[in-house]
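Everything below concerns the one structure shown next.
Omission of a single protein chain aside, the complex is shown with its protein chains in their original locations.
Chain IDs A and B follow the sequence of writing; residue 1 opens each chain.
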Amino acid sequence: MPIIIPTLDFAALIPILAIITTGLVVLLLDIYVEDKAVLGYVSLIGLLATAIACFGLLTQTVAPTFQNMLVSDGYSLVLDLIFVVTATLSIMIALSYLPARDMQSGEYYALLLFATSGMMLMGAATDLIVVFLGLEIMSIALYVLAAFNRRQLGSGEAGLKYFVLGAFASAFFLYGVALTYGATGSTNLQTIAMWFSANPAYAHNPIAMVGLALLLIGFAFKIAAVPFQWWTPDVYHGAPTSVTAFMSVGAKAAGFAALVRLLLVSFGAIPDWRWVISWLAVLTMTGGNIVALAQKDVKRMLAYSSIAHAGYILVGVVPGTPDGVKGILFYLMSYAFMNIGAFAVIALLEQRDQIGSSIESYMGLSSRKPLLALMMLFFMFSLTGIPPFIGFWGKWYVFWAAVKGGASWLAIVGMINSVISAFYYLSVVVQMYMRSPTEPSELEFAPLSLPVTLTIALAGAVTLLLGLWPTPLIKLTALGIFG
Amino acid sequence: MSGLYLPKEYLAILLFIVLGVGFGVVTLWIGQFFRMKRPYFEKLVAYESGNPPTDEPRMRFSVKFYLIAILFIVFDVEAIYLYSWALVYDKLGMFALVEMFIFIALLLVGYFYGWKKGALQWEK
Partner (left out) sequence: MSFPILSLLIFFPILGGIALLGIGKENVKGIKIMAFIVSIFELLFSLPLWFSFDKTTYQMQFVERHSWISLFNIEYYLGIDGISILFVLLSALITILCVLVSWNSIEKKVKEFFVSLLLLEGAMIGVFCALDFFLFYIFWEAMLIPMFLLIGVWGGPNRIYAATKFFLYTLVGSLLMLVGIITLYIQGGNTFDILALAGQHYPVKLQLMLFWAFFAAFAVKVPMWPVHTWLPDAHTEAPAAGSVVLAGILIKMGAYGFLRFSMPILPEATSAMMMPMLVLSLIGIVYGGIICLAQTDLKRLIAYSSVSHMGFVTLGIFALNTQSVEGGILQMINHGVVTGALFLGIGMVYERTHTRKISDYGGLATNMPVFASFFLLFTLASVGLPGTNGFIGELLILLGSFLTKPWVALIAASGLIIGAWYMLWLYQRIFFNPVNSRWNGIKELDAREIATFLPMVILIFWIGLYPNSMLEYMHVSVAHLLEQVTGNTAGIPSGVEVAVDTAVKATSHLPQVSH
């Protein structure tokens, strides 16, 4: 029997390969290099190279390759850029955060890069098996990263919780893949779609429906959608802040990346998932926001708010249109900047035993650190969705797509939720600007170290400037179409 | 049959599951009507090859055991790939050779990393 080697177009793999290579180099350098910060900078260089590669590829389309398992289309490349931004900002935070807590080590950067490669794989995958592969590469690295602060009980708890529930979610996902395969005879997204259009009579057969439901549950865990969000607050709160920043954006983006492609490509013919996603969005927005209201700790509050943001993004999934997809990409990119910016501020203020993340530690910040407070104000208003900050455009794009796609009621629910969220985001601003500072003895500041300061400045500048002039990002995300 | 679609191919598996689970449950359930029940201390003690247990069953193993186990798995998996690869090598030619070298090189990076980090030393 002759063996036909499938066409392997490595161009589709360039971003992923670049990241993995960087990760391996970091791993090997870790053995010899004493100053672990160097590894962080090596990672940054690798990420920069990846970004350049992504930009270079953006103009070319690569057909699905590796037996239709992978594709390098506008969608995956824009996502790659989102992941690169997320990883870059997180590494910059880590460069300041880790040494201040005696956690500096080479594995951190390597694991973060491997997690990024897993995310990219999820964005580029056109086969459920590859999605699962990416999911596991990402998740396993993240489990370790969440537990990275070995000396702290909370971090260990975060790692364990994330691991157990993540494994649970993976099992759901895998079972969903198995059932979908059972129903349609393929794990390939395109082939599944073809099966559905060829067998419309069987479109609602129970196996396929249960399979889709299980896949959705698996993704809902990963993107922290209510009611599958229980792990989120503890994990985000317990994990080192630099990891939380990375997770809250990257893992979410990766989950959405695969979810959107799956729903739109494979299940586009059966729109039943729309009302499921609609209600998931409503629950997620409302649940996340209402619980966030009660939080006294800024880091935990942002954890809950990230649940709510997953809900806003889900609103963009519902219409199932290219507009919705672009809106999601825009939202994710803007969320990367503003959310990681906010976490960077927390990382800067946070003390060893998580004292600095309580809301009281922000009292009178504007008197002590005016610029830092101003940046935090940017992030908070941006997360609320107030113009002229970038967060406004993200929400606008997603809600616009929803209204255009005939889901106005979801947009209204989203708007009401924005108001609820305004309440707790404002409370941070209130603490910073309208209350007097606490006794200075209680909180001494870690010396402002350059990388994290740079992260905050960069994220703040982008949050404002792209808010005033969002066209570049709109143009970039407009390239985000399925190949 | 419109709307409801059940792939016939899986019927055997379903049957197998039902029979498997059913057999276990039914035998256990029926058994209790016939067997004798006389529990006493020695009978309830955990079975340790006939010796009385000396320790708590939940003891911590050194993490080194796990490292060894993981390293073993890595090379085990490698061996599986190598077998199948060797079987079709002559049909694939140069391409397969390069691919396998990349694969082994990746494994070597991990091996080298573990080695240098002291994962192979039992005592440091």
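The rule is simple: contacts are C-beta pairs under 8 Å (C-beta built on N, C-alpha and C of every residue); 3 or more make two chains touch, one makes a residue touch a chain.
As the structure is a computational prediction, the values presented were derived from the model and not from experiment.
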- Could you list, sorted by label, every displayed chain in contact with the chain left out? A
- Query: Touching the left-out chain: which of A:31, A:415 or A:450?
  - Reply: A:415
- Out of A:100, A:386 or A:479, only one touches the absent chain, namely A:386
- Task: Decide which residue listed in A:41, A:400 or A:482 touches the omitted chain of the complex.
- Result: A:400
- Note on the structure: Omitted-chain footprint on subunit A covers residues 366-367, 370, 381, 386-388, 392, 396, 399-400, 403-404, 408, 411-412, 415-416, 418-419, 422-423, 426, 429-430, 433-435, 470-471, 474-475, 478
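Everything that follows uses one rule, which is that only the chains that are shown with their structure count from here on.
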- Report the inter-chain centroid distance for subunit A and subunit B in whole angstrom, where each centroid is the mean of the CA atoms. 33
- Per the touch rule, the subunit B residues reaching subunit A in their complex are 2-7, 10, 88, 91-92, 95, 106, 109, 112-113, 116-117
- subunit B-facing residues of subunit A, complex: 2-3, 5, 24, 27-28, 30-31, 182-183, 199, 201-202, 204-208
